[in-house]
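Only a single protein chain was left out; the remaining protein chains are all shown in position.
Read from first to last, the chains carry the letters A and B; within each, the first residue is number 1.
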Amino acid sequence: MKLVFTPEEIIAIVQPRTQRGATQQSIRGLSALGPAQTGELSFLGNAKYKAEVASTRASIVLVPAEYEGEPASDQLLLVVDNPSAGIARICARLEQELWPKPAPGIHPSAVIAPTARIAPSATVGPLCVVEDGAQIGERTHLQAQVFIGRNAEIGDDCWLMPGVIVATECVLKERVRLQPGVVVGSDGFGYDFVEGRHQKIPQVGQVIIGADVEIGANSALDRARFSKTLIGEGTKIDNLVQIAHNVIIGRHCILCSQVGIAGSSTLEDYVILGGQAGVGGHVTIRKGAKAGGRAAITAEVSAGSYVNGNPAMPYMLERRLAVLQPKLPELFRRVSGLEAEIDRLKKASAP
Amino acid sequence: MKLVFTPEEIIAIVQPRTQRGATQQSIRGLSALGPAQTGELSFLGNAKYKAEVASTRASIVLVPAEYEGEPASDQLLLVVDNPSAGIARICARLEQELWPKPAPGIHPSAVIAPTARIAPSATVGPLCVVEDGAQIGERTHLQAQVFIGRNAEIGDDCWLMPGVIVATECVLKERVRLQPGVVVGSDGFGYDFVEGRHQKIPQVGQVIIGADVEIGANSALDRARFSKTLIGEGTKIDNLVQIAHNVIIGRHCILCSQVGIAGSSTLEDYVILGGQAGVGGHVTIRKGAKAGGRAAITAEVSAGSYVNGNPAMPYMLERRLAVLQPKLPELFRRVSGLEAEIDRLKKASAP
Partner (left out) sequence: MKLVFTPEEIIAIVQPRTQRGATQQSIRGLSALGPAQTGELSFLGNAKYKAEVASTRASIVLVPAEYEGEPASDQLLLVVDNPSAGIARICARLEQELWPKPAPGIHPSAVIAPTARIAPSATVGPLCVVEDGAQIGERTHLQAQVFIGRNAEIGDDCWLMPGVIVATECVLKERVRLQPGVVVGSDGFGYDFVEGRHQKIPQVGQVIIGADVEIGANSALDRARFSKTLIGEGTKIDNLVQIAHNVIIGRHCILCSQVGIAGSSTLEDYVILGGQAGVGGHVTIRKGAKAGGRAAITAEVSAGSYVNGNPAMPYMLERRLAVLQPKLPELFRRVSGLEAEIDRLKKASAP
């Protein structure tokens, strides 16, 4: 953050029960207790770091009622019921400052097709393109250089950041947030091999993205072959993730960065996939299942289970194998040793 | 799809031999037999799903001549020689509706350098940039917000979707299709380590993309150090794929999503790489070889072979190892058991 808050402004945001000490410093950053510098604000979120409050250089520290230490000179302690909640209030305020609500309206540099329908309360920023028949919902914000294809529907209260592309006929429900560079509705990857050449199978389906979904920078979601690629309500997808055609993702899933999901696979609700995990085609991952980073899933994963490894297996087994792997050279030696012993025993017992 | 077709329009497209039953429903979607809803069209593409025709809720079903069942009420069966081919005709028609041929011409918001040459039949959409000396071929479509760098050449009948970037001096042959966000001609990743710093090696080569190549959303292809990065005719590349400098890819290859190919490697014709596969630098993959998803290839792969795993090995061996891995804990126990037995035998046979 580059914004500056006076101690009085911080007090107004945090509304502490009481305070101890005082500081002349304006606050220019938030930081953990250890690395905090003069002019930064910190907080005691976990009692085990209590000792760090006494040595921190932070100019303001949020502490819970049970913290009894005294401030250093030029340091202000603000006593609050829940320091983490206090930080959250400051972050929320910062968020407003960093991204103030834009004024409704269409920037004169945006290119809006005649039959596009833009809600009066929506904001269409500079150099956006909205094609014919597309709809933009109330209070939705296309920040800049966004592309909305023919007949696409963007719901209310969405935020599409710079460079986002939503292609023809795709649908976003309410409060969807797309980070910069996201592509929704690229063609599915489907070809028939005919006489030595790959002949394109038309990809004429849609992508439908549920309410409260967030998708990370430069991720790509392919349209279905002829039905729908679906992202369920509340699901959160990180950066550089690949969602192939006809994938169905349930509600409130978490897909970490660089995950790839091949065509026609299904994730039920509350599935969590670690970073760089891969899911093969036509696979189902049942409700609440979890996969570790880099897991390679090519067969059904049962509800609530936790898998890891390549190929994915139960987490505890994968951890056990990870421990045994480095002992393989020794195991080979032990087996050679046993073979030598057997030879000796056989010779000794020979008549 | 959000388009609507009447039963009469469907009949006109599919041209069935005969028909049974009738429906009042307009068709608003295509679906497999099982999940199909009223108002959707489905098809019997594989005889083993024959029983599903009787229970499907689809309003129109394409069936082959040998299917003898009767339609439900408000359901129309269209008897055709090849239901899959019938679906393909509907998809092709949908494709035309979704992406109608754009009118030739240059959108007034596009920024075209004075010495760029745009074919009269080409379409340059809103907010595109075409730099000096660049050429755009006949009937080629730059959809929106596309960037074409100095002296780049785009062949005839290409389609570059929103946000595509083709940098200086790169070349696309005929009928190349680039999905949104593709980058062609970023610098190769090359540095000399000199006195504790990485000094950039100029990357002054090109990327040349053959006819009928398609590249998926947000993929990146680096220009060569000083010669050419080449993508052969008819090759298809999925989303988020990385092609490093001086890579040579043959004709009619398939590279699935998130594949990465390091510098100066060669893929001969008809190579297939599964999703998230990686190819190290200066490696050759011979004609028709195939690698499974997540395969890690660091040495030559022979023609026609099928490899898998990390490091890549013959597919059958990798499958065998995948079966043995979970038995490793038991193997360690068996070896410990053998050692105990040997000890006992040695003691027993000691004088």
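One rule holds for everything that comes next: contacts are C-beta pairs under 8 Å (C-beta built on N, C-alpha and C of every residue); 3 or more make two chains touch, one makes a residue touch a chain.
Please read all numbers here as calculations on a predicted model, not as lab measurements.
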Residue among A:179, A:206, A:229 or A:264 that touches the chain left out of view: A:179
Which of A:19, A:121 or A:257 contacts the chain that the document leaves out: A:257
Contacting the left-out chain in the complete assembly, out of B:220, B:237 or B:254: B:220
Contact set of subunit B toward the excluded chain (per top definition): 109, 111, 127, 129, 131, 145, 147, 149-151, 163, 165, 167-169, 181, 183, 186-187, 189, 191, 196-198, 200-202, 204-206, 218-220, 222, 225-227, 240, 242, 244, 258, 260, 262, 276, 278, 280, 296, 298, 310-311, 313, 317, 320-321, 324, 327, 331, 334-335, 338, 341-342, 345, 348-349
Residues in subunit A touching the chain absent from view: 1-2, 29-32, 35, 87-88, 91-92, 94-95, 98-99, 107, 109, 125-127, 144-145, 161-163, 179-181, 212, 214, 216-218, 234, 236, 238-240, 252, 254, 256-258, 275-276, 293-294, 310, 322, 325-326, 328-329, 331-332, 335, 338-339, 342, 345-346, 349
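Assume only the chains that are shown with their structure count from here on.
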Gap in Å, rounded to a whole number, between the CA centres of subunit B and subunit A: 25
